[in-house]
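One structure follows; several queries about it will come next.
A protein chain is absent from this complex, but the other protein chains hold their places.
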Amino acid sequence: MFATFACTPEALVLLTSALLFALGAAGLLLRRNPMAMLMSIELMLNAGNLVLVLAARANNFVGAQAGALIVLVLGAAEAVIGLALALALFRRRSLTDADEPQEVSG
Amino acid sequence: MQEQLPYLIAGCVVALLSAFGVVLSKQPVHGAVALLVHSLALAGLYLLLAAEFVAIGQVIIYSGAIVVLFLFVVLLLPQGGREGAPGSARVLAAALGGAGMFAALAFAIVGTRLPASGPAPAGGIQAIGHALFGSELVPFELTTLPMLLAIVGAVTIWRRQEQGGA
Amino acid sequence: MNWFTALPHGLQAAALLTAFAAALLATAGALQHSRRAAAVLGGLGAVIAALPALSAGDADALAIVGTCALALVAMLLLPAAELQFDEHRLEGAGLILLGAAGGIVLATSTHLLAMVLGLETLSLAVAVLCGLGRGSRPLEASFKFFVLAAVSLATMVYGIGLHAYATGSFEIGAPLLAGSALRSIHTAAVVLITLGLLFELAVVPVHFGALGVYMSAPAGFAGLAMTASKLGAGIAMLRVTAAMDPAIIGPILTGLGLGSIVWATFAGLAQRELRSMLAYSAIAHAGFIALALGCGAEGRAAAVFYLVVYVASAALVFSALAGRGAEPIPFASLRDRPLGTLRTMALVAGLLSLAGVPPGPGLWAKIGVLLPVWRVAGPLLTLVAALGGVFGALYYLRPLPDLLAGLRRGERATADLGARAAVVLAGGAVLLFTVLPWVGTQLATLAPR
Partner (left out) sequence: MIGLLPWAWLCTLPGLLLTALGRGQRPGLASLPGPLAIGLAGVAFLLGDHQPVLHRTAEWLPLVPDGAFSLRLDGLAAVMLCVVGFVSLCVYVYSLSYMRADPGQRRFFCLLDFFVAAMTLLVLAGNIAVLLAGWAGVGLASFLLIAFWRDREGTLGAGLQALAANAIGDAALLLACVLVPAGQGDLTTLAQIGPALLPGGFGPLAWLIVIAASAKSAQGLLYFWLPSAMAGPTPVSALIHAATMVAAGVYLLVRTAAVLALAPEVLHAVAWIGVVTAAFSALASLSQPNYKRGLAYSTCSQLGYMFAAVGFGAPFAALFHLLTHASFKALLFLCAGAVIHAAHGEEQLAKLGGLRRQLPQVMWLALIGSLALVGLPVLTAGAFSKDLILEAALHHDPALGWLLIGSVFLTGLYAGRLFFGVFGAGSSVPHREVHPPDALLLLPLWPLAAGAILLGWVGTPLAALLGTPQVVPVVSNLGLLASGLGIAGFVAAGLWQRARAGAARLPQFGVPWLGPVTGIGRSLASGFAGLHSGRLGLYVFTAVIGTAAILLFAVARAP
């Protein structure tokens, strides 16, 4: 069942996007460098965008393409704030380890 | 859409391989370059999926602005932000998390017979323009909010840090 | 002005708030970071933003209440927040207004993309505001919150993508496109969108980011984060649960709600410090709201009342804590550094209300939630929720002896007029719900059926 299934383009793109999303999550867990974490988040957002574009193609729904553009803007805003925070937090630390600071706990 | 399958497969493979590159590279610079490749591959996929304008947007906004911003910031990091090898617990967590997430999503996707797509949306850029200023006008206008916030937020955070708020 | 009045009132409010925020930011230098200018301009903006909602007679009543409540919360916590800063007052005020605008968008829209934009605005505003606190502690919490918010944002975007694929629409509750063939994809979409919203509500297992912010943001901002995001996400969840298949979300919401109640109650018992105690309590309350949301139309009505009572009580607590900065507040310090009579009494009233101990409306809200839970989810879950609810009193009431002992020292702590007015306003709301709970329950009739 799976073999015939994966050969349709829709399934291929959907599974690719799922794998991209999961890769982003895995990257977020694997990497300690704040830059790498932010890039992993971008991967996850891109996975969502891919589904949106597929939805536009599959359902003849141009609004989804507009949605993809809006998500691009969101990703940009996200990156800007993320980089500002990461730099502010990690500039004075020699180690770039997002898991190291543990002042907030309990 | 079936006839585009080989190109789609190629695009997907490139996108996935470069995504692996982003996740696995120890140097943020390498990661950023992989992200660049990834976003270009995605732009290719978008083209194949008849979303030309999104593809252009992806190249300009993503590859042109976001990834370059990343590269720029990486230069500011001490030692380029290089990190050591992750511990085994971390690798295990990443493998578990990634596999779990993929399994869950794939379970939902594989569980159904996906209908074949109809004709591609016609009208190209004009149709998107209509969507952006018609049906999706409200969200389009609302992108003002995160953008303004991003600008103000980044400046404020940076000023706080300059003034030694820490 | 025709184009403006043609907009939905939530969007008008968001636009007005954005305009005031922009005005504050643009004139920051010229006004020389004046404390009064921040409070007056910001408060004015919040009031004016609520006007379109008040004049929108025929619109969705829940949206009107949501808009007004969010504007009110922003107004109440503005003075509390601006007591923190010397340099970033106007930026802080502007960010609060922008965050409130995001909350209003989240609360008033039925369009998934608009919702995700509102959610993102609110999250980013909270992250930046938290990061403005003194020391590296708030900054650290802010970064962690940001990363987790980004994960939930990506989750929601992915869900929206799947939703668009399965339904060909961005409206919540849109019907499936091709019969039942895409049902499991649709289910996944609904679940992912719900989880994105639940992050903002701060429910287990996506609660850690919010928890850190609640603990370590400057007091006023933590209050804003708790109230505005719960209001926005709570109202959005009301729409989502009303529009989408209850068989999918119901069990998830009751399960996660109960998990949050149990987890936060136990963890709260270990706290010896007011700020973390309040942070855990916010998780427990989010659990109650989620529990109610998972229990059908009756549960939604209870959730509205619970939400309103929670927001009033939390606003009261945090307006009373104005000026205590981002540092932890060990219980003993309430005795040694008393807050002054008015604010102490306000804090006591707020804590009692949060604890669900009379005199305080929290008890009525809890009973209201337990009833639909009993009907829908059965006695066992009700028992656990009831036990979680009443054992919460153990940690809420723990600081009370210290607080009351602080009263006798009698020295007046300085709080400016705005902060005091905020205390009185929020206290009035809590008092109203205590004496005349039916006023609050009238609001519950607005819940979507």
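Details
Going by the order they are written in, the chains are A, B and C; count residues from 1 in each one.
In the analysis below, a residue touches a chain if its C-beta (ideal position, glycine included) is under 8 Å from a C-beta of that chain, and two chains touch if they have at least 3 such contacts.
The shown structure was predicted, so the numbers you read here are calculated from the model rather than taken from an experiment.
From the options B:75, B:103 or B:125, the residue with contact to the unseen chain in the full assembly is B:103. In the complete complex, the residue from C:16, C:177, C:236 or C:363 that touches the missing chain is C:363. The residue touching the chain not shown here, chosen from A:11, A:29 or A:55, is A:29. Check C:21, C:267, C:295 or C:446 against the missing chain and you find that the one touching it is C:267. One chain is missing from the display, and on subunit B it is touched by residues 90, 93, 96-97, 100-101, 103-105, 107-108, 111. Not every partner is drawn; the one left out touches subunit A at residues 25, 28-29, 32, 98-99, 101-106. Interface with the hidden chain, as seen from subunit C, comprises residues 140, 144, 147-148, 151-152, 155, 180, 183-184, 187-188, 190-192, 195, 199, 204-206, 208-209, 211-212, 247-248, 251-252, 256, 263, 266-271, 280, 301-302, 305, 335, 352, 356-359, 363-364, 366-368, 370-371, 374, 379, 382-383, 386-387, 389-391, 393-394, 397-398, 400-402, 404-405, 407-408, 436-438, 441, 444.
Basically, only the chains that are shown with their structure count from here on.
Computed from the mean C-alpha positions, the centre of subunit A lies at a distance of 6 Å from the centre of subunit B. Note: centroid distance subunit A to subunit C, computed from Cα atoms, is 26 Å. Subunit B and subunit C have Cα centroids lying 30 Å from one another.
Residues of subunit B in contact with at least two other chains: 105, 109, 113-115, 136, 139, 143, 146, 149-150, 153, 157, 160, 166. Contacts with at least two other chains are made by residues 14, 21, 24-25, 34, 38, 49-50, 54, 56, 58-59, 61, 63, 67, 70, 74, 77-78, 81, 85-86, 88 of subunit A. Residues of subunit B touching subunit C in their complex: 104-105, 107-109, 111-115, 136, 138-139, 141-146, 148-150, 152-153, 155-157, 159-160, 163, 165-166. The residues of subunit C lying in touch with subunit A in their complex are 113, 116-117, 120, 124, 127-128, 131, 136-137, 139-144, 146-147, 150-151, 153-155, 157-158, 160-162, 164-165, 168-170, 177, 212, 215-216, 270-271, 276. Every residue of subunit B that touches subunit A in the complex is listed here, in rising order: 1-2, 4-5, 8-9, 12, 15-16, 19-20, 22-25, 28, 31-32, 35, 38-39, 42, 45-46, 49-51, 53-54, 57-58, 61-62, 65-66, 69-70, 73-74, 76-78, 81-83, 86, 90-91, 93-95, 97-99, 101-102, 105-106, 109-110, 113-121, 123, 127-128, 130-132, 135-136, 139-140, 143, 146-147, 149-151, 153-154, 157-158, 160-161, 166.
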